[in-house]
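Following: one structure in structure tokens, then a few remarks.
A single protein chain has been removed from this complex, and every other one stays in its place.
Letters A, B and C name the chains as they come in the text, with residue numbers starting at 1 for each one.
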Amino acid sequence: MTATFKKSVTIISVDKLNADIFSMWIKDEEIVSASKPGQFLSLYCKSGDRLLPRPISICEINKKESTLRLVYRVAGKGTEEISHYKATDKIEVMGPLGNGFTLEGKKAILIGGGIGIPPMLELAKQLQCEKTIVLGYRDVTFLDQEFKYLGQVYISTEDGSTGTKGNVIDAIKANGLEADLIYACGPTPMLRGVKAYATEHGIPAQLSMEERMACGIGACLACVCKTKEKDHHSNVNNKRICKDGPVFYADEIEL
Amino acid sequence: MTATFKKSVTIISVDKLNADIFSMWIKDEEIVSASKPGQFLSLYCKSGDRLLPRPISICEINKKESTLRLVYRVAGKGTEEISHYKATDKIEVMGPLGNGFTLEGKKAILIGGGIGIPPMLELAKQLQCEKTIVLGYRDVTFLDQEFKYLGQVYISTEDGSTGTKGNVIDAIKANGLEADLIYACGPTPMLRGVKAYATEHGIPAQLSMEERMACGIGACLACVCKTKEKDHHSNVNNKRICKDGPVFYADEIEL
Amino acid sequence: MNTKVKIAGVEWKNPITTASGTFGSGLEYSEFLDLSNLGAVTTKGVAAIPWEGNPTPRIAETSSGMLNAIGLQNPGVDVFLERDYPFLKQFDTNIIVNVVGKTTEDYCKVVERLANAQVDMLEINISCPNVKEGGIAFGQNCTSVEAITKEIKKYAKQPIIMKLSPNVTDITEMARAAEAGGADALSLINTITGMKIDVHKRGFVLANKTGGLSGPAVKPVAVRMVYQVANAVNIPIIGMGGIMTGEDALEFIMAGATTVAVGTANFINPTATMDILNEIKDYMRKYNINDIQELIGCVK
Partner (left out) sequence: MNTKVKIAGVEWKNPITTASGTFGSGLEYSEFLDLSNLGAVTTKGVAAIPWEGNPTPRIAETSSGMLNAIGLQNPGVDVFLERDYPFLKQFDTNIIVNVVGKTTEDYCKVVERLANAQVDMLEINISCPNVKEGGIAFGQNCTSVEAITKEIKKYAKQPIIMKLSPNVTDITEMARAAEAGGADALSLINTITGMKIDVHKRGFVLANKTGGLSGPAVKPVAVRMVYQVANAVNIPIIGMGGIMTGEDALEFIMAGATTVAVGTANFINPTATMDILNEIKDYMRKYNINDIQELIGCVK
């Protein structure tokens, strides 16, 4: 059992990466020392009308400095509020939450799509095997420069402005990439594509899933996904993304 | 008809006067140039769960600098929130609201009780007649030093720590104060006492009243007080404190 | 881009009106906006004779909402016709008079007095939770909803909008009863009965003990009821309850409301109605909607 903390932490910096993507570093020894790639934090808003947490993946962990990076897109009012925070402000968070990625494989492809890209950064840093990184964007890229030192980076954009025109699978095919393991995080249609690709090639894939959350710790059953087998906890074909995930093997879940 | 503005204004400073009393200066040319003593502003909270305005009296007006002072007590969550604001922050306000005091009389007593003291400061500054100032506190005093240059100041405290032990009427009696007009703002029991005193002595009194408000401009009928005569607007014995007041002659209203 | 809608035979230039009781008769808000830019102005409840309303405190703040127990203070229909009606006639907008009473006869008296005025629609408030007699008592029972609607229709020269109470087990039953009684349109929701206790004073915050809950807190309940009713009757709906933004208004329209009313939001922002209208237009522009009609009831 990993320790989970609910507390107010200090913001070290907030930077705008592009029109609607922000990068925030926070500092907290307890949370940082318990964190691993693929886990996430629940962020709480200050505006009293917004009760529920905003789950945001851990993008980078700096154990030495006890700092942790979150990269988030302004998707609605909560992330909009959080984008206005400044260094030295406090933010209420809970975490680390979820299981995180299992570090395994000899030759891995790391696939990030859109706002699913941030968690791949810490994974790429910690994963000690041969790795190829595939990043999918709609148009404008972000974080891609930071992956450069961690492996060979391939990019796909929907509008073709950078890299392969199309999606991440198009980029994999176009570049003839091969692997014995896939790690992926991104929108559901992308994960569906990755699962199909992995099944077709007989490669195991770890997929990081998304769903609306309330408790973030497995109690409320808001965030379930369908599983192939009856789940031990639920006794039905449902797993909790916040607690049993967010990372699942592709063959465990229905997509 | 005075102009009323609803806008976001800049905070110049927030200072703590004592344990729970704060003084805030804001800057806005339009609002300041329209403001007079006895009027108030509606302050809006940033926390999205607190919808209603917090009415706060105008304590000082600096037309030259286009600045305006509000002195407020932390009474609940809204004023607590506002007490944390800092210089350069913005605050959403509406005003100036209400009728304000009518400047008249030759020899006036200005009576402020507790958090009813702030509006008496600008009144004392603008009122060009002979004036005596009576300030009533529970225990710790505030703003009293600032009245010193504007008239003779008498203080009452409930615990007797400063001035006359008792209430403002006790102070008036103890010091044998006389006047041809009374201006007063404070809690309802105090206003009731002032009204009784004024009636007994046949002196007109302008009383500034308080009630919970929603619209602040006379539309919702939340903030009424009972009147002796049928009111022209309501066609019943009710006047709106936000629009027809907050200042009433003592003999107009039932207390 | 068309924002015109027709509701119960009356054309509005846009789907925005004011929720009764939150806008007076428009006078105070006319300092902040041109009333001619509203689809309609809905007045505070008007009774046959002046009403004093409830003692104060009449309002309390709650999380994302407020309770009110104004108790329908109003100057009576005569003062309304002498003073407020001529004021409103100056503007190029529809006038909807909200009608209140303690007995069916009371309602009918007001409706009769307004029959020859150039008032465009009448909204019958059978759902006020803050008065002892009348109000909600009529609105929580199918039989009485149908009966009072029928009776009022006998006197009314204008289209009749029955304003429904959310304090019921099944809002569709009340809606069907109003339709059966001959209602031309429905307004929903009025406020939900609530209470706030001051734990320090150990007493009720409101002098009336209970009050009506309004504001964003009630929006999910209001949208649900509008959706249910839109799928249960064939008369049009004015949707309301917590509308603060254009997106909020669109939720009601997509759920099936033909027009919407803005209430509590006026207190927070006196130009809320205009801001909401502009946000709706922005939305239509963004998604290439030429006619707002396309959005009415589009979510099934």
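One rule holds in what follows: a residue touches a chain if its C-beta (ideal position, glycine included) is under 8 Å from a C-beta of that chain, and two chains touch if they have at least 3 such contacts.
As the structure is a computational prediction, the values presented were derived from the model and not from experiment.
Of the candidate positions C:Pro50, C:Gly65 or C:Gly181, contact with the unshown chain belongs to C:Gly65.
Here one chain is not drawn; of C:Pro216, C:Pro236 or C:Gly263, the residue touching it is C:Pro216. One chain of the complex is left out; on chain B, the residues touching it are 48-49.
Even with one chain removed from view, chain C keeps its contact list with that chain: residues 62-65, 67, 140, 167-170, 192-197, 199, 202-204, 210-211, 213, 215-221, 223-224, 227, 242, 247, 250-251, 254-255, 283, 298-299. Against the chain not displayed here, chain A makes contact via residues 1, 3-4, 6, 44, 48-53, 94, 211-225, 233-238, 243.
One rule holds in what follows: only the chains that are shown with their structure count from here on.
Contact counts per chain pair peak at B-C.
Centre-to-centre, using mean CA coordinates, chain A is 46 Å away from chain C.
One simple way to say how far apart two chains are is to compare their mean CA positions; for chain B and chain C this gives 35 Å.
Counting partner chains per residue, chain A has residues 48-49 touching two or more of them. Touching of two or more other chains is recorded for residues 63-64, 216 of chain C.
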